[in-house]
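Only a single protein chain was left out; the remaining protein chains are all shown in position.
Chain naming follows the written order as A and B, and within any one chain the residues start at number 1.
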Amino acid sequence: MSFGPSRILLDAEASARAPEVDFGDISTVSPDLLLWRRFRSSRAAKISAAAIIVLLVIAILAPLVVDIIGVTGPNVRNASTLNSFGLPTGPSFAHPFGVDDMGRDVLARVIYGARIALLVGICGTLIATVAGAAIGLVAGVYGGWIETVLMGAVDLFLAFPMVLLGLGIGDACRVSGCGGGVIEPGTGTVIFIVVLCSFPYVARSVRRRVVSLRDEEFVFAARSLGASTSRILYRELLPNLMAPLIVYAVVLIPTNILLEAALSFLGVGISSPTADWGQMISGAGNDILSGNAAWWYLVFPGLALLLTVLAFNLVGDVLLVALRSPTTSDP
Amino acid sequence: MTRYILRRILLAILLLVLVSALSYFLFTVLPDADPAQLGAGQQSPTFLGYMKEIFLHFNFGYSYRYHQSVLSLIVDRLPATLSLIVGAGLLSVALSIPVGVITATRRGQRFDRIAMGTALGIVSMPVFWLGLILLYLFASDIGKIPILPGANSYAGLTADPGQWFKSLILPWLMLGATAAAIYSSLLRTRMLEVMGEDYVLSARAKGVPEPRVIWRHGAGAAIPAVVPVLGLEIGGLIGAVVLTEVVFRINGVGLLSYEAIHHSDFPTVQGTVLFVTMLLVIVRLIVDIVYAYLDPRVSFA
Partner (left out) sequence: MSAALEVTNLTTEIQLSRSVVHAVGNVDIKIDAHQTVGLVGESGSGKSMFGLSVLGLLPNGGHIVDGSIKVDDRELVGLPDSQMRNIRGNTVAMIFQDSQSSLNPTKTIGEQVAEPVRLHRGASKKEATDRALEVLELVGLPQPKERLGNYPHQLSGGLRQRVMIAIALSCDPRVLIADEPTTALDVTIQAQILALLDDLRDRLGMATLLVTHDMGVVAGRTSRINVMYAGRIVETAPTDQLFRSMRHPYTQGLLGAIPRLESDPGRALVTIPGIPPDLTNLPPGCRFAARCAFATEKCVEQEPPLSGNDRDPHRFACWHPVDGPVKRLQEISAARSASVTKRSNGDPEHLLEIKDVFREYPVTAGVVLQRKVASVKAVSGVTLHVDAGETLGLVGESGCGKTTLGKLIVGIEKPDSGEITLGGQEVFKLRGRTLRKARRDLQMMFQDPYASLDPRMRVQSSLREPLVIQGIGSRKEQDERVRKLLGSVGLPVNALERYPHEFSGGQRQRIALARALVLEPKVIVADEPVSALDVSIRSQVLNLMKRLQIEHNMASVVISHDLAVVKYLSDRIGVMYLGRLVELGSGDDIYRRAAHPYTDALIKTIPVPDPEAERNKEDVGIRGELPSPIYPPSGCRFRTRCPRAQQKCADEVPELRLFGPGHQAACHFPLQTPMDGRAAGS
């Protein structure tokens, strides 16, 4: 380009042109894509995400995995593994994680335990997210007394401490189920409890987002163009809520996994013979407190829990930070 | 200001009523089981009767196993639970304030990374597992390194102060560390926000020495801001309290409900859940009122 001395641009026409940036070299990036990029840039998050995927695969293919490793199944009792005092033996070649007090292989039980943890954690969170989002959305969009009633109900559930609520419901539904047969004792009850305990958080967060969105000017703008409420809901609000929703869900999963473990530990969750990490720790605890130090089936299920929850927490943390960063073009 | 307090109190009362109603629904209406199966000695099965029992007679049920009213059972066990909570609470405050403030001021540096990493680890751990591991290692009767009293060794404060204190060290540690992990990271987040505010810059421009800026202006604004969140988090920590009591066999309200479950003493379970929840509502109310005094903006809003 060559510059030549010239008069200052007095031409209104020419000055109306905005020649600043040549757009050719910037690639277009949507805000959601920015979020994903920020996530990817964290090594911890990537490792954790990979670990979670591996875990999911193992859980789904549990019988196959157990077969491949070559240990006995999770519910196979093998009295021969107990030593002369009738106490379980520790890790050995045949049973890398040892056996429990009924001769069942701990490694197999840990692998099968993943199924419950992930099933309850992910399913429960999913249901809670959908329910909570629906409530928060309706409350936020319609406002007025609808909002007051809905959020009042949400706050009501929040008043109960999670574990105690779980204890109460777990105990009540343990005998013959709840809700006219819909909620069965065992896994069904636990999922029900998890949903009840976590949907309020989603509902509150979603409502807060909706309220702040509805006051944003682009919603005003749409309304002034004649958009109806439902159109605003679908075109303006929902897309802007998708990314946060996913993040809330991911952040809730570890809490729910721990909740499930706690409930099983206390005896109102999943009970024998189904393999469950919390329940295994409970059994191990009893034995230890009565003097039979069988550390292996205390440590391994606990480690499994710790690592799973840690992985989800790391992913959730990174996502949260990425979500809250201002939207600029640099990742 | 008084208007605000009055409003909060009325809302709390409404909440208490609604909480009872909901618990009636969840524990009496929802289950398919025959009331007889759930154990005789329950309150009146009708809704109005239920509400009357609770609010007029303070009757939270009758435990047929202990042959006592649930309320009296709870009152008996409350001191133990309170010992646990208060001690752990103090420990967690003592830990989380310095950790939260210092990690915020040394963001990204070694201390921050180690502290937050540890916090993440603790929070990801099942609390009861941590307790069992601690016992396994340190309990005087079964542990590898017997230095502290094991489970089941709790004694009342008035009965045997020395034993009371020693038996609570491990539980306090466990509960306190868990709570501190959560609070310190909350405080750290809030502190980072506050330190970026304009009035902190103004304070520095006045020539205020940095430590004072951090503690008086920064922490002074950040700590009260964390208080209302405490109200929200307390619910989750009650769960940790219950689990701690179960692991260490401390004779508190949490252990009461646990044992009740295993003895099919349903009225006790139900009554305990309701009582604790209502107590929590009152505690949150007090926290809100205290917060209103701390932050003058709230009451004027």
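Everything below uses one rule, namely that a residue touches a chain if its C-beta (ideal position, glycine included) is under 8 Å from a C-beta of that chain, and two chains touch if they have at least 3 such contacts.
Keep in mind that this is a model prediction, so the values were computed, not measured.
Engineer: Which residue from B:160, B:193 or B:210 sits in contact with the chain not drawn here?
Structural biologist: B:210
Engineer: Please output the residues of subunit A touching the missing chain, sorted low to high.
Structural biologist: Counting over the whole complex, subunit A touches the hidden chain at residues 2-13, 15-21, 23-24, 26, 28-32, 216-218, 220-227, 231, 235-236, 239-240, 327-329.
Engineer: For review purposes, identify every residue of subunit B that touches the missing chain, sorted by number.
Structural biologist: Touching the missing chain: residues 3, 6-7, 10, 197-199, 201-210, 217, 220-221, 224, 294-297, 300.
One rule holds for everything that comes next: only the chains that are shown with their structure count from here on.
Engineer: Can you give the whole-Å distance between the Cα centres of subunit A and subunit B?
Structural biologist: So the centroids are 23 Å from each other.
Engineer: With touch defined as at the start, can you tell me which subunit A residues reach subunit B in the complex?
Structural biologist: 152, 155-165, 167-173, 175-181, 254, 258-259, 261-262, 265-268, 278, 281, 284-285, 288-289, 291, 293, 295, 298-299, 302, 305-306, 309-310, 313-314, 317
Engineer: Sort out for me which residues of subunit B touch subunit A in the complex.
Structural biologist: Contact set of subunit B toward subunit A: 15, 18-19, 22-23, 26-27, 30-33, 37-38, 120-121, 123-129, 132-133, 135-136, 141-142, 150-152, 232, 234-236, 238-240, 242-243, 246-247, 249, 257-258, 261-262, 266, 269-270, 272-273, 276-277, 280-281.
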